[in-house]
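Sending over a structure as structure tokens; questions will come in a sec.
Missing here: one protein chain of the complex. Every other protein chain is in place.
Chains here go by letter, A and B, matching the order in which they are written, and residues are numbered from 1 within each.
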Amino acid sequence: MNIESRKRELFKEFAPRLETTSIKSKIYIGSLIAIILVGLYAFYLQMSKGQIVTGMRDNVVWGIYEVNFILLVCISYSGAFISGILHFFHSPWKTAIARIVEIITVLSLLIGPIYILLCMGRLDRLHYLFMYPRIQSPITWDIMAIITDIIACFIYLYLTFIPDFAILRDHCEERKIPKWVKKMYKTLAIGYQDTKTQRNRLHKITRTMSAMVIVLAIVAYSVLAWIFSLTLQPGWNSTIFAPYFIVGGLFSGVAFIIITMYLVRKFYKLEKYIRKAHFKVGGIILLILAMLYGYFTFTEYFSRWFSHKEIDTNLLDKLFTRYFWEFILANYVGILVPIGILFFKKFRTIKWVTIASVIALAGVWLNRYLIVIPTLETPYIPIQDTRIDYIFYSASWVEIILSIAGIAAFLLMFALIGKIVPLVPMNYILAGQSAPKTVKEKDNKEISE
Amino acid sequence: MKSNLYNHTFFISIIAALLLCTNGIAQENDLSNYSLRFGFKTVKQADNSRLLEVSFIGYNKTDRKDKVPVFGAEIQFLNILNDEEILLGSSKTSKEGIAQLILPENQKYGTDGEGYINLRARFNSTDALSEEEEDIMVKDLHLDLNLSEIDSVKTVTLTAFTMDSLGVKTPVSDVDIIIYVNAMLSKMNINEGTISDGAYTFDMTESFAGNTKGDLTISSIIEDNDEYGNIIQEKKVYWGTFNKQIKADDHKLWTKAAPIWMYVVLTILLLGVYVNFIYTIVNLFKIKSEGDNLPVEPKKNYTVN
Partner (left out) sequence: MKKNNTEEGGTNRRKFLKLGLLSSFTAIAGTSIVTNLAAQENETEPTGEVMRLLTPDGKIVEVNASNINKYPEAYISPEESRKGIPDRKFVMVIDLARCKNARKCVEGCQKGHNLDYHQEFMQIKLIRDNPAAEPYWFPKNCMHCDEPPCVTVCPTGATFKREDNIVLIDNERCIGCKFCVTSCPYSARIFNWEHKAKFDDKSQPYSPETSVPGAMGTVTKCDFCPDLLRQGLLPHCAQSCPEGVIYFGDRNEDLVTNGNETVRFSELINKREGYRHLEHLGTKPNVYYLPAVDKLYELEDGFDVSEEVKERYKDVPYVQELKKQGKI
């Protein structure tokens, strides 16, 4: 089959979404913007009045901002990790999900750090981090890791976009796409003509970048875990925290990717490319990660319970009294139910795998909450002689609104990216056809159908 | 409902009003509840100057803790000689209610027949406050502090005498004295004794750190003596056992500079990553330049292998 005509076909298939905006999606985008605006108001309130408008107080100085930060950054790292693996090992899978994973990676890496900034008392002094850096501080490591990772993910995402931009550039002329978008395609395609040398070069650097991204993700995960585990706090000071965060992050990341796949498949009508098989394998990966994550969670709490240092006992007591339901939901329901669903073959359907993913994602969020907040409520020196309302934490409406606004911002950016580029990489579809060895025959047939 | 609310407001207002009233009573502006205390003392200081000090404070008659220092009251310090008052100087009370006058070593005082200096502090009455006056009689005592090592025993010797106008020294007796070692924030009592025949001696067995140079400051104090008032004498001596601390290592987790290995590892990591970024970007430019060099109508010119 002529590659050129196939390209044109593909472009025709994806172009309508790029050209027009339906009323529905206008309403959708409008409401997202509305939520973000409310979030901006909440942000303004916090900036002008100080963090008194949050639920954080002298004992619990980090709240759900920190939880959101960990969750999003972990999702991003696992996105990077997964797409790195997809590329590095030339997985056929990259056709369906690589683009989605990469977009998730970049977006959550853009939004996640906003939460750590919200946690900071003096945003106006952010540049002090670079003016007076202390490299002993895990925060400094984290800042460096996040910045490096953002750069790496952007470059990486861009590399995978170049061939698509080239196709878009070549075929957008006859379409009624805004001029600036056309111009953008042209610039971003940087004269990529898919010649042999160009393609080889691009492949080579994409491959090294994918390896880089995997390594960076592991380092960044560990640094994030070290922010907690290098302190002396009970519940944080744990040697397995770095791998625990990696596994937990991958677990939540895969769950998040499956949910996104489900939504993209449904709303972008990509049933042809994102198929049941993907959910099936995704479900199996999720199952393996759930078991690993469950194992780590068990080890973490089991060793604390077994050695029962006084301070650890206090923490566990708190988890099993004040946080009883949260603990059950996070560490029993959030792990065992996904395992229970995914364990049976007949439940590995699109719907059930997605349900399991939602439960898993909520479970991980709660698990992070239980790592951050109860620990801060259980310091070495008992909380006494403090004003009563300073003892326990509950998120204020400002924190909740800003959390929701973060999700809205994510969805909005996702929608906008979806307006500019196809969510399934066209060049991979093409590559899948031109290099049948890497794709199973059956898949190939389905693709070309 | 409404009238209930009304009642509440009414009562709350009354309670509030009462509270305001009681507050007014508790800390009154009326002077009648305060008794003024006027205290006068003199200290002969280590440099042989003489400090005259008056404290002028009003105390609440019922609430002892409530005190009001008199601020800006002019206090006159006088030397009295046969009913004749010689003004030594005057000073205003500070916000703590204290007025001080320091007279130099060479200040001449008139003394009575027994050798007493008669000192008087006076506050002249105003419309509101009545006159206050207090007298002290002190003899001018010369206190010498000698610190020497005798047979490698650190010996503290104090000599105390009075001197008449002709310069004849008379040793004093039965004067209680306390010897201290000065610390940064306080003085530590190391010996107490009584001067007899104009002298008091003791051996200092304990050792003290002193300051960085190894200097130890020792002071001897005669406190509130009936005849001589307060006298302080101080001296520095090289008796300290201060060991200069070995300077701590700079490259620690909690110092400004980090442990060396951290710099090394971080540099390697960052270099590795950023060199790769640059490599990638350079390659992108190569792709671009190659694309730019291709013919303008590329679509038909290439095929896929």
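Convention: a residue touches a chain if its C-beta (ideal position, glycine included) is under 8 Å from a C-beta of that chain, and two chains touch if they have at least 3 such contacts.
Every value quoted in this text rests on a predicted model; they were computed, and no experiment measured them.
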item: Given B:Thr62, B:Thr212 or B:Ser289, the one touching the chain that is not displayed; value: B:Thr212
item: Hidden partner interface residues of subunit A, rising order; value: 49-52, 56-59, 61-62, 119-122, 125-126, 128-129, 131-134, 136-140, 143, 227, 230-233, 376, 379-388, 390-391
item: Residues in subunit B touching the chain absent from view; value: 2-3, 5-6, 9-10, 13, 16-17, 20-21, 23-24, 27, 29, 31, 34, 58, 68-74, 95, 126-129, 181, 183-189, 208-212, 242, 245, 252-256
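One rule holds for everything that comes next: only the chains that are shown with their structure count from here on.
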item: Cα-centroid distance, subunit A relative to subunit B, in whole angstrom; value: 59
item: Residues of subunit A that touch subunit B when the two form their complex; value: 3-4, 134-136, 144, 148, 151-152, 155, 159, 162, 170, 190-198, 201-202, 204-205, 208-209, 212, 216, 219, 434
item: Footprint of subunit A on subunit B - complex, ascending; value: 253-254, 256, 258-259, 262-263, 266, 269-270, 273-274, 276-277, 279-281, 283-284, 286-292, 294, 298-299, 302-305
